[in-house]
Structure formats: C-alpha cells, structure tokens
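With one protein chain withheld, the remaining protein chains of the complex are depicted in position.
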Amino acid sequence: MSANWGHHIELSLFGESHGKGIGIVIGNLPAGLKLDMDMIKAEMKRRAPGQNKMSTPRKEADEVEIMSGVVDGITTGAPLCAMIANTSQHSKDYSYLKEKMRPGHSDYPAYVKYHGFNDVRGGGHFSGRLTAPIVFAGAIAKQILKEKGIHIGAHILSIKDVKDSRFPHDISDDFKRYQPTIDEEAFIKMQEVIEEARMHQNSVGGKIECAITGVKAGLGNPFFDSVEAHLSPLLFSIPAVKSVSFGDLDDITSLYGSEANDSYYYEEEQVKTRTNHNGGITGGITNGMPVIFTVGVKPTPSISLTQDTINVKTKTNDTVNVVGRHDPCIVPRVLVVVEAMAAIGLLDMMEDL
Amino acid sequence: MSANWGHHIELSLFGESHGKGIGIVIGNLPAGLKLDMDMIKAEMKRRAPGQNKMSTPRKEADEVEIMSGVVDGITTGAPLCAMIANTSQHSKDYSYLKEKMRPGHSDYPAYVKYHGFNDVRGGGHFSGRLTAPIVFAGAIAKQILKEKGIHIGAHILSIKDVKDSRFPHDISDDFKRYQPTIDEEAFIKMQEVIEEARMHQNSVGGKIECAITGVKAGLGNPFFDSVEAHLSPLLFSIPAVKSVSFGDLDDITSLYGSEANDSYYYEEEQVKTRTNHNGGITGGITNGMPVIFTVGVKPTPSISLTQDTINVKTKTNDTVNVVGRHDPCIVPRVLVVVEAMAAIGLLDMMEDL
Amino acid sequence: MSANWGHHIELSLFGESHGKGIGIVIGNLPAGLKLDMDMIKAEMKRRAPGQNKMSTPRKEADEVEIMSGVVDGITTGAPLCAMIANTSQHSKDYSYLKEKMRPGHSDYPAYVKYHGFNDVRGGGHFSGRLTAPIVFAGAIAKQILKEKGIHIGAHILSIKDVKDSRFPHDISDDFKRYQPTIDEEAFIKMQEVIEEARMHQNSVGGKIECAITGVKAGLGNPFFDSVEAHLSPLLFSIPAVKSVSFGDLDDITSLYGSEANDSYYYEEEQVKTRTNHNGGITGGITNGMPVIFTVGVKPTPSISLTQDTINVKTKTNDTVNVVGRHDPCIVPRVLVVVEAMAAIGLLDMMEDL
Partner (left out) sequence: MSANWGHHIELSLFGESHGKGIGIVIGNLPAGLKLDMDMIKAEMKRRAPGQNKMSTPRKEADEVEIMSGVVDGITTGAPLCAMIANTSQHSKDYSYLKEKMRPGHSDYPAYVKYHGFNDVRGGGHFSGRLTAPIVFAGAIAKQILKEKGIHIGAHILSIKDVKDSRFPHDISDDFKRYQPTIDEEAFIKMQEVIEEARMHQNSVGGKIECAITGVKAGLGNPFFDSVEAHLSPLLFSIPAVKSVSFGDLDDITSLYGSEANDSYYYEEEQVKTRTNHNGGITGGITNGMPVIFTVGVKPTPSISLTQDTINVKTKTNDTVNVVGRHDPCIVPRVLVVVEAMAAIGLLDMMEDL
C-alpha cells in the first residue's frame, strides 16, 4: 500500500485501527510556523467519535504526540511526524473477519490484494480512524492558509433525502454560521433520519458542500493538474466518499450554456462573476470566486443487521454479523476531514509557501 | 503549465489549437506491441468534429504522425511521440480575446496566471482539441487492456434533462450496443434538445456513464491511490468535466447501508455482488465487479449569444460575441475521451505491463 | 524539508538527533513477508556507534519499534512505520550552535534556509543518526532481494591514503569475506590512520566499494531513470558522501575504448563480460554482471580542534569548538548504509515485487 501523497506538501500516512498507533509525516512545511495547538485540538475534536447519538459511543482520546519537526511549538522545516497511540480498542475476537467478508468494506478486495495478510482488526489500515492524522495535517494547512486570507468550511448538504440549503452567493468567511447545516430545521430532520437508522441497526449517508474563500485567480493548471484534478484524489481518499462535484453539483449539466457561463463584471476594480455555477474554477484554474465543491458520502458500511456474504475460507455463501459500536452516519464527522483535504490540496498548489 | 501525468504510464501533452500542431509523448509503453492502426483511427474519428449537426461543422483531419517509439508498426519500448499538424484554422482575428474574457472559459484565469502571454487563439493549450492526442493514447491503452480481457465503454446518460437508462447489472463487453445511448428513444429526444440549443445559439451539457469490464479484484490502494483517487484527476482533466461519481451516481447517498452494501455471493467459484452500488470499488480497491462511473459535462462555454463580461484592457464591463463554429453539445464527442482517460488510468494501475 | 523518496518503494524519513525519536515510513512493501528480525538487528548493529575506538564512544540503543504494517512478524502490505526513541542525548548546552556555524556542516546553509528555526541540537534532522532508520529499511529490502538471489555487500576501499584491493572479477555472494577490507594488512594501517587522527582531535574520510551480485540483465532505463540515475540520489543522500562512481572508479576515463568496452562471451549459455569496467551497467541498464560502484566519504566534519568560522548573531568572524563525542572516521559505519541505499534503490527498480 502506498503511504505517500505529495507534490509540494508531502504526506505519509501510517497505522492501523488496532495496531500500536496511527500517524502521519508531513514534509515541506515552512519553518517558523507557531502551531496553534488549541485550534488543532478543536479540529481533532470535530472528528472525534462519541460526542452524540449520531456517532459511535466509542471514545478515542486522539492525543497527538508530535515526534519531530517542531521545537518550542514552532516548526523547524524538518518533516513533522505526528503520532496518535491506540488506546480504546476492545480486545474482542476479530478472527471471523479473516473469513467473512463484510459487504461494502475493503475486506474482500484487500483479502485478494494482500493474500490474506492484511490486518483485519477494525479495518486495519483501511479504518476511518486514519482520517484523524489527516485532520491534524489539515489543521496546520488551514492555519497557514488563514494567514494568507483563505478560509475553508463545509456543511452537511444532505442526509439521505433531507436537504440543507446551498451556500449563499455572498458566502462569509465565518463558516461556523453554516455548520453543521445552514437551515436549522434541516438538521433536526437529519438527526431524526439518523436516529431512525440507528434504531434499525442500519446506516445512512449524505452529501457535504465545502467552500474555500479568499483564493486568488490563477491557481491550478490546464489538464492533468487542474484544480479539480488536484483536489479530487485527496477527496476520493476519504473513506466512503464516492462522488465529487465542482460548482453546481450535477445541476450544471441541466443548464443552458448561457446560464452556466458565469458572466464577469468589475466591482470596484475587483473581478467577480454574477453566478458561480463553475465553483470558482474555469479552465482548471481558479477565477477568484469562492471554490465550491460537493462530495457524496455513502452510508456507513458497518451495520449490525445480518448481511449475506461469502466465506473465503470455506468458499461458500454465508452471513455476517458485524458486531461493535458503529456510526449510524459518519457525515457529520466527515465535515472536518473534507475541509482538511481541501486545505492540504490547496496549500499544495501554492508556490509561495 | 504542467505537461506531464504519469506514474507507470507517462503522458506529456503539448500544443495549441492554432499553433503548428498538437501531440503527446507516451512513456513506459511495453515493447513489442503491434499497433492496431485501424482501431486507433476509428477511435480518433469518434472524437472528430464535423460529423453531424450536434457538433461543429469544422473539419479536422487529425492525421496522427508517429515520430518515435515505433518501428515497422511495433512499439520499441522507447517513448512514443504522436503529432497532429494543425491545418484547418481560420486566419480570423482573435485579438479581441486578449481583452474580452469569455465567460465559462479559461480566458480570465489564464490571463491572470500567464500575465497575458498565453496563446488565446482558439483557446490555445486549453482547447478541447488537445483531447485528440489523449484519444490516441487511450486507443493504445485500450488495445493493451483488451489483450488482458478488459473492455471499456461509455454511453450518454443524459443531455440536459433527457435521461438514458443506466448500464444493466449484467453488462456486456460489446459496448457498441449501448452507444451512444441504451434507449433509442432517449437519443432522439437528446438530439432535439441539442438542435434546439443550436438554433438558439446556445449550448447544453449532460452526463456520461462509463464501465470497465473484466477487471480483477485487487487493483488500487487505500487512501491516496485508491482507484477513485487514481482515475478522478484524469477524468477532471477533460475540459468541461465538473463532476465524477463512482457507482450509483449520487444516489448511493440516499440509500440505507443495508441497501448500499453490495452483498457477495459465489457463482461457480467466482465472487460476485448482487448489486453494484459501489461501482466495483470498495475500500478504494476493485472487487471484481465492473467498474462504473459517471462524469458530468457542463454546457459548451462557447456560444454565439452576446454575453456580459469584462474587458481587461479598458478595465470596464463589456460584452463579448464569441464568433466561430461552436459545438452546441460536446457530450457525444467526449464519450471516447472519457473511455481513453479510463483506459490510461486503469493501465497505469497495473504492474504487470 | 522533504521527507519522501519513492517510486515503487516509498520512504518517508523523520526525526532529529535530539528530539523524541527518529523513524521511517516504508510504503508499498509486499504483504506476507516474514521479517528476519535477527538479520535486521545485526544490520542495525553494524551501523551503531560505540563499538570500537574508530567510532564515537556514545552508545545508542537503537531499539526499533514497529508501529504499523506488521502483524505477528509478517508484513500486511500497509505502510510500515518504524520508530527509534532517542535516549542517550546528553543535556548539554547546544545554544552556541545557534550562533557559531560549524564548518563542513549543514549549520550555515540550514540557518539561511530555515531562517534560524532549524533544530541545531546534534545536527537536528541533518544528523547522521537519521541513517539508522535507513539501515532498517535497507535490511528489509536486502531480505526481499536475497529471496530473488541478489546479494549486496560493501568494503572499505580506502581510508585517507591507505588503500584496500578492489573486488575480484569473480566476486562471491558471501560478502563477509571482504569486510571490512579485502586485505587484512590494509585494515590494520587504516586503523592506525584513524587512531592518529583521533589523537589529534581530527578526522579522516575514505572510499567505499559496493557490489550487487545476482542482478539480471534488463533493469533500468535510458536517460532519466538509468540505473546510475536511479541509485545516485540515494547514495548522495547519505551524509558526507561527495562522489559516486560506477564501475572502475574514475579510472575508466584513462582507458582506451578498446579496453573500457567490456567484451561479451557466452559461458555455458550465460552471457558474461571478460572485464567489468562499466560496473554491470551499459546504456543505463544492467547487463547481468555484478553492479559495482564506489562512493567517496569526506572526513567527519565534527572535530574537536578549534576552527575559524562566523558568528551569525554578532555578524563577526569567530572561532568554534565542537565539543562532544565525535567519530574520527565514519567510513566503517557507513558501509552498511551504502548497502542499504543500494538495496532500496535496486528493489525500487524491480516491477515484480
């Protein structure tokens, strides 16, 4: 398995859900950055489980220990390694996962790819828990971007069929007002849908809309390194993300060209567009409007309901009961992961770190 | 601007719409491959304009000249450079494009990024014409994949609000039967919608569904090199593509986990899933079912209608008339480009070239 | 600072000499490899200091803790993170290193590059101590290569002006017979030279010759990924290495073409060359003969003698006394680092992991 992502900013992600720990190495950070540890902790907490009924009651301390690259709270320019020790793993029996492939999970393809040697406890390296170090890296990226006047925020756009409003055209930098949803009513209904799924030992998914404000025109490149091409693999690296749309969701495919073309105008010498169907990106390059994109998150594959599957040991059809403490919906916890990936991807496109 | 994409298979794309020519260098091709030039020509023709009312009447010969890497029609293992001379460019006046930024195009962000030095004639390097060499590269990739039992095909899933059926669960290798649409009726209505847009000097977009059959379980990696992460930047490199969904479009976000989890079963010792909401990919790795994905294509930004915009020379609001021969809808021509990118991306993930 | 190296095999190196610890993340290892921990420990010990008068009396436990990627001693295919805690650091005063730039060290360029934020204690991330995790990674690479019949070994070719013999043409797989030198006499003289330098608070350098046996013809590529181009950056990543020669040291530049051209012949259907001036590589590709190369190691820059230098705080000329326990010669300890880098680089060029 590949550990690395990186062009300008480098990431190397490691660890398994039930191993000794998980962590990340971040390369090419600028030297002299005073880390805002309170902000980092707050971001980590947004992802942490066990905070309400929507997520698993499992508690994870997620105490980050910085192993390198920081002296007296300030980055040195050397690779920063952050570790999170695994502490809360139940010592339950995971051996059935060696035989019974959980539907919707990595189990079967990983079994084939790694010849049965992959760590199956809690999903091993495929665990959503690996997004914790990504949130850590994203928090640092956000801090650097903030100093450049760039802000990133995401809200829940939908849970199952319950929809929130989309970001307004005159989106504000203060994203807290949009979180977790823009419409309060929508969030109440969403919680009901999630609770109902939980009561039925089932799960639901949804969509997340994310915005990046303060981005200047001129970031990105044609073709293989367009902004869309640069951000999408990071977004698709988030477990359970199955779709990425820039701008108007898929709605742009239903417009006429005369509608979809966001017309330019000057407002006090600043170039703006009257609409933003293209999500701040045309020709693969930012045009100075907010970068807007949406990701679709599938329902949590771990559900307590008995499911049909195969047993690769007996080579027969079988059923599986995925015991444990599951999130009936991970969308609320994924918000900050999406923001983190966007921050990392955007920072990576900037040459003047 | 970056020219290169590549991990295993390498691509270096160059050229401008109205320069001397366009082309591509393909690195790391296997030696000893006898190129199927008829197949390559047939693929190039699928993308070529001027074939019907849906596309621009502009004719482009698109004669590919292979400059290197092939002797006696067989690859040598050395980098293959393919060139297409530009012949059909009207010598019209493009100077207005230096001032008036066409909405929906790369004009303004490129003006900022390249300080006004970018070639604006016909969109320069941003032109959709650059997809011709990609189709060439894709045809070679398809040929190699075919020898491994892998086939790739796409159909028009929608044009504006007119929808085609989705691929059946028991999809066939013979993709011609699904092209350009699965429902004949749908295609007739689509043509009407396109013709109506053309009559109004407007344009429309749509969606394309693509399938890859014959892929074994085990391709791809967790996180940064998941199949989704690997294919998406290539798909987002296609001009006008604004969304990419794997599996069930965004519909998977509306399902319960018990529905979205494609349950496994053995059919004569072969592992299959009863549904394929995950598009053949779970945990970022292929599971042996057909890989299915959809891309959303925005309406062609070039329309003859007068549009509001800015003039960067006078720094005032202005209007622009984009003269020329425009495609009222590029979706039918993009089918083969999507297939090409999928072929290149998939081939690149295979280690046993 | 970049943490990552990698194409097929990925490395991400982190840590500082006097931080919490040092470590490495290794990506893309094959699953199912049973780690030979005894062999790994033996390799680590070859690099460890404090074993004789030639190296610093400083003891480093160098206990490797595997944080991820291994279950029950067998690789899972997930990124393997190995950590070594720092335990033996004296709590001495390093603050003078913030001002006085040690000649021959990274101090001054790092001061400029990182604006004075780099960790100066013991050299920080630039410390030769960072080669310990590389030896760990190299030991794993060696183990994989051994299973393919490939062996790697290095000997001391010279210390200052004392020279060892070069590898014989019919080099054996059993490298221990050549280590640390081929001629026993030479090693005795080398020790004298090192001891003399140590007595004078000075240091000496030397050359290392390394061989890789069992490599088949056909590895490597023309130009940017020739075997030489692939291995050299790894070798130049070893602190203090200033030169890399493939084949006959620089002597090949003094030969006639008729001598330098290693002529081929069949020996029982196997292709061999009568000489090996090209070090097993022609046209950038292995030809089936042992790969031979030499690296030049400069004298340890840390010496106790008072040296002239600058003080970047006072901006005046100054002198510096580098206190501490120094290696009068690191060449004997670098042998295994060179082998490790060669193993990693060679493994990375193989596609059939």
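Should a chain be cited, it is by its letter among A, B and C, assigned in written order, with residues numbered from 1 in that chain.
One rule holds in what follows: contacts are C-beta pairs under 8 Å (C-beta built on N, C-alpha and C of every residue); 3 or more make two chains touch, one makes a residue touch a chain.
Owing to the predicted nature of the structure, the values given are computational and were not obtained by experimental measurement.
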item	value
Which residue of B:V64, B:M83 or B:I134 touches the chain not shown here	B:M83
Option from B:G23, B:G104 or B:G138 whose C-beta touches the chain left out	B:G23
Absent chain, residues of chain C that touch it	1-2, 4-5, 11, 13, 101-110, 112-113, 125-126, 130, 158, 160-161, 197, 202-207, 216-226, 228-230, 232-234, 236-237, 239, 241-250, 252-266, 269, 271, 273-274, 277-279, 281-288, 296-303, 305, 307-310, 315-317
Chain B, residues in touch with the chain not shown (by the definition above)	1-4, 6, 10, 12-16, 19-23, 25-28, 31-32, 65-69, 71, 74-81, 83, 113-115, 117-119, 124-125
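Criterion: only the chains that are shown with their structure count from here on.
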item	value
Maximum centroid distance from chain B, chain identifier (CA atoms)	C
Where chain A and chain B are represented by their mean Cα positions, the distance between them in whole Å	26
Of all residues in chain C, the ones touching two or more other chains	78
